[in-house]
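Dropping a structure here in structure tokens format, bear with me for questions.
Here the complex is missing a single protein chain, while all its other protein chains stay put.
For clarity, chains are labelled A and B in written order, and residue numbers in each chain start from 1.
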Amino acid sequence: MSTHIPRVDFGRRVLVLRRRRIAVRLQWRSVVVCAVLAVVVAGTAVLALMTGSYSLSPGQVLSALTGRETGIVHDIVVEWRLPRVAAALVFGAALGVSGAIFQSLLRNPLADPGIIGFSQGSHTGALIVILVINGTYVQLVSGALLGGMATAVAVYVLAYRRGVQGFRLIVVGIGVSAMLTSLNTWLILKADLDQAMSAAAWGAGSLNGVSWDQVVIGGACIAVLLLPAGMLSRPMRQMELGDDAAASQGVRVSPARLGLVLVGVALAATVTAASGPIAFISLVAPQIGRRLARTAGITLAPAAFVGALLCLASDYLAQHVAPTPLPVGIITVMLGGGYLGYLLFTEARRRL
Amino acid sequence: MTTLALRQDGPGTEPVPGPRRRLLGLVVALVVLVVLLVLSVMIGSTAISPSVVWDALFHSSAGIDQFAIRDFRLPRTIVGLVVGVALGLSGALIQALTRNPLADPGILGVHAGASFAVTVAVGLLGIHDARGYMWFAFAGALIVTLLVLALGSTRQGSSPVVMVLAGVCIGSVLGGAREALQLTDPDAFDAMRYWNAGSIVGRPLEVMWPILPFFAVALILAFAVSGPLNALALGDELAVAQGVRLVRTRVLAVIALTLLAGGATAIAGPIGFVGLMVPHVARWIVGPHQRWIFVYSILLAPSLLLASDVLGRIVMRPVEIPVGVVTAFVGAPALVALARRKRASGL
Partner (left out) sequence: MSNSPLMRRGAALAAALMSASLVLTACGGDGGDTGDKAAKTRSVKAENGTIEVPVAPRRIVTIGNTSLPFIDLGGKPVGVTEVSDSDIDVLPEEQKSVYKAAEIVGSSGGEVDLEKLAGLKPDLILVQFHSNDWDKVGKRLETIAPTVFWGLDTEWKAFADAIAAAGNVTNALSRQKAEFKEKVAKIQKTYRKIIDDTSFVDVSRGDSSDPGTFYIADIGCSEIARDDVGLDLPEAAEGKDPLAYEALPFEQIGELSKYDVITYPVNAEGQPTEPFVPVVKTNTWKALPAVSSGRALGVFCPGNNSYGPVLRYLDSLDRALATLPAKK
């Protein structure tokens, strides 16, 4: 700790002296990166709209988008492909932001909402609805949210001991997740094969069959959640320097941390409700965003753009490049593995 | 279970218990193990009287109940003993190696490799016999761990943190591929949901014997490196200063723990927490002495496994809960309690 304080002071002094120039430089790079990402995202979206196993010419897609097609062509482009693309964008962005919050909060590049048991908990909730009470889709979504939230709260409470510490949160999360994973295995074991497969497909995270209703409702929730996320982003950056340093700058650490956890979990929850848990985007997006924008800490906007791009590209791979169409979550899991491999070859090797 | 926390612990700060306490503890641990072995033969989903059990074990009388004891309970107890020893020792090895008290053999991709190989065996090669895919599981665990080891080696040698990262990385790629296979093949899915639970039931002894030589080799290796591992706990520099050959020690330790954890997973499927919890308890009793920790882990781990298995037989009679599910439910609260302890929470 003692070695940190002079560095922080030094940094602040530099920031004060050349405040405008540094601020402008940082922002400029971020803006350019975000703009480039937006263009790439748009290109991928167009590609995704053009591709599908029902062959359509670009002209047909275009005329369907402008409302000059009816029947099945209209349905395929406007009612099937478009909401799927929109969902990938919106949900990917939400996952990116959610991951950014957790990584910043825990000061750990390997943190994501799964760390506090959210994914496992929502899977358990969904399994109980599907396998035990044989409920409807609405019940499935509520079950998943309830399970995820309850687990997150339980982990938070169990890790609370005169405040919540990053490391303790991680370990408690691992323990609770392992227990729930085991429970999930048991539930799947007890179920009929058809039901178990259905539950497993949900658990993998899939954008198959996403409708406008889900995109609009999910998108609205996400938009509402992004407001507090933006407001908390400044205290979040300050807390990265350590609780004491943040407190000395006037940040009320405990409420800010609780607020951030809530927003982060709620963002992940919204996505889970619509598409099942899509793994690893929340882990990878903030890190790629940080590297692209070359910011010192985790920033939300690049994470959101990278998240959207990752989700969209993964869904494209899952649908059109894989030998059979797969849930998007399977591609993102492998993507996450690849990212960790990258981390291995660059950072870890250099550091050790 | 995979532990993401990349924490490195320094040498233990607890007071070192004296040799009397260690020996006394050893006797107690031995007695506990014997009691659990007896319980495991006595208690099951059907009620069989102790006299019949006695008869079945020491006389060659033929009767349905006697056969049930000899065919099922006895082999299952022996499998539990062997798997438990392997899990406990492999847990002790990885915790010593990574200097991470929360490390678990699953970390090096043992479970991921084994379950991917089994999925391929079922889904692509159409092997449906559990005995058939045991060797796939073993080979998968070995290959993936060696891959992790290769990836995790830097020019200066292999570092624990890099190895853990490599394990998580390969684990998630294989996990995704496995899930893709499973979701497109109902047969593979059906087989895997049973295999994934982790159980010591219905593993005939003749299937397990060929794994034992590997365990024997691993056991010898483990005790051979226990001294250097002690030095390693003080940090790489100090260990080198004491004449420890870092690379050799690590490679031997990884080979030993892979054989142990891979073999255990091949026999029983993934069973978590035993390898995590037991070395902890051992360290708590004997202090930071690897050889003692190993001995205690060898005695305590089968006790935990058999106790969990017996529990799984009686809570939902006549249906049994696979031992892997029980160990998670016993182990997770213990891990949470551990994390809440003051000493473990510093960072």
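The working rule: a residue touches a chain if its C-beta (ideal position, glycine included) is under 8 Å from a C-beta of that chain, and two chains touch if they have at least 3 such contacts.
On a predicted model such as this, the values are computed, not experimentally measured, just so you know.
From the options A:60, A:198 or A:249, the residue with contact to the chain not on display is A:198.
Among the residues A:160, A:212 or A:342, only A:212 touches the chain that is left out of the figure.
Contact with the chain that does not appear here is found for just one residue of B:36, B:103 or B:122, B:122.
Across the interface with the omitted chain, subunit A contributes residues 52-55, 66-70, 72, 74-76, 78-80, 82, 130, 136-137, 140, 189-190, 192, 194-195, 197-198, 201-202, 206, 208-209, 211-212, 324-325, 327. Although one chain is not drawn, its touching partners on subunit B can still be listed: residues 44-46, 62-65, 67-68, 70-73, 76, 122, 126, 128-130, 183-187, 190-191, 194, 197, 199, 201-204, 313, 318-320, 322.
Simple rule for what comes next: only the chains that are shown with their structure count from here on.
Separation between the centroids of subunit A and subunit B, computed from CA atoms only, is 33 Å. The touching residues of subunit B, when paired with subunit A in their complex, are 1, 3-7, 102, 151-152, 154, 156, 159, 161-162, 165-166, 168-177, 179-180, 182-184, 186, 189-190, 193-194, 196-197, 272-273, 321-322, 324-325, 328-329, 331-333, 335-336, 338-340, 344-347. Residues of subunit A that touch subunit B in their complex: 110, 115, 158-159, 161, 165-168, 170-172, 174-176, 178-179, 181-183, 185-186, 188-189, 193, 196-197, 200-201, 204, 280, 322, 324, 326-327, 329-334, 336-338, 340-341, 343-344, 348-349, 352.
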